[in-house]
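Every protein chain except one is present and positioned as in the full complex.
Let's look at subunit A:
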Amino acid sequence: MTTATLSPTTLSKAALFEAQAVKTSARRNRLLSLPALIIIGIFGVLPLIIICVYSFLVAAPYGGVQWQFSTDAYLNFLFQRDIFDDTLQFTPDFLIIYLRSFLFAVVTTIICLLLGFPTAYFMATRPPAQRNWWVLLITIPFWSNLLVRTLAIMFIIRDEGLINNALLALGVIDKPITMLYTNFAIQLGLLYAFLPFMVLPLYSSLEKLDFRLVEAAYDLYATRRQVLWRVIIPLSKPGIIAGCLLVFIPALGAYVTPLILGGGVHLMIGDLIAQQFGSGRNWPLGCAQALILMAAVLVALFFYVRNTSGKVQHG
C-alpha cells in the first residue's frame, strides 16, 4: 500500500479512516491462518520432532522406546554388533535397500519423463476443447486410489494373470513367466503409479510455451529435432524439474507398491521403515531410517529450490 509513504495531511479524513480499517482488518486477517497452523503444528510438525528424539533412544522390547540416550539406531544403520567379541561389523544390508530404492526412483523418473514429456507436449498442442478432456483423463488416475491401481497391476502380471494366460493360450510359452514379486513388478508398479505426476506439471509448463519462438526457430532453418532440443525443452525446464521431483520423491519413499508387488521379498525404504514399527519392534531404528530418507528428500528439494525461482507447482 502506498498510503504509508504519503503524509497524513494529504489524505482526507475518510481515506485515513479507510486505510486504518484496512490495516486493522489486514492484521486481524493474519490470525485466520492460526487454526490450520496449529493443527499442522501439533499433529504434523511435532511428530517429526518426536521421531528425531526417538531416533536417539533405546528400543523397548515390545515396540516403543526407553528413555535412554543412545546412538545405536544410527550405528545399526551401517553396522551390526558382533555377539561374541562386541566389535562393530560393517553390514550394508540397509544401505543396499536405500541404494536399490534410489535406483528404482531414478529409473522411474527417467522413464516417466521419456513417456510423459511427449504426452504433455501432445496435450498442450491440442485445440482447447480437446485439451480439457486430455487433462481430465490424466487427472483421474492422478487422484485415484493408489492401492487399487496397484492391485490392478497385480491382477495383470500374476502367474495366472491376463498376460500369462494370453501368452499360454497363444502357445508362446508353456509355463507362466513369474513377474509378480520381482524387481520388474516393483518397477512397473512405480511407473504406473507416478506417470500422471510427471505429465501434469509438464503440461502446465508446456501449455504456456510461446510458439512464436518455435516459429522463429523454423524461420532460421532449424530442423524439428533442433527445435525440440534447443527451443522447446530448454523453455520447459521448470516443468521438467517440477515433474521429476514430483515423481522422484514419492517413488523414493514408496510403500504401497513394493508392499503389494514386491511381496515382502524385495524391500524398498518405505517397507523397511514400516517393518521396524511392526514385526521389527525397533522404533528408534525406524525413526533413524525415516530421518535418513527425509535427508535425501531435503537434498532433492534443495536442488529444486536452487534451480527454480522458488514457485512450487502442484500439478
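Please note the rule applied: a contact is a pair of C-beta atoms (placed from the backbone, for glycine too) under 8 Å apart; a residue touches a chain by one contact, two chains touch by 3 or more; residues count from 1.
As a working rule, contacts and distances are computed from a predicted model.
Only one of "Nickel-dependent hydrogenase large subunit", "Spermidine/putrescine transport system permease protein PotC", "Sarcosine oxidase subunit alpha family protein" or "ATP-binding cassette domain-containing protein" fits the UniProt record of the hidden chain, and that name is "Spermidine/putrescine transport system permease protein PotC". Shown as candidates are A:Leu95, A:Ile110 or A:Leu151; the residue that touches the absent chain is A:Leu151. Residues 1, 18, 21-23, 25-27, 29-37, 39-41, 43-48, 50-51, 54, 64, 115-116, 118-119, 121-123, 125, 127-128, 132, 134-149, 151-153, 155-156, 158, 160-162, 165, 192, 195-196, 199, 211, 214-215, 218, 224, 228, 232, 249-250, 252-253, 255-256, 260, 269-270, 273-274, 277, 283, 286-287, 290, 293-294, 297, 301, 312, 314 of subunit A touch the missing chain (whole complex, contact as defined above).
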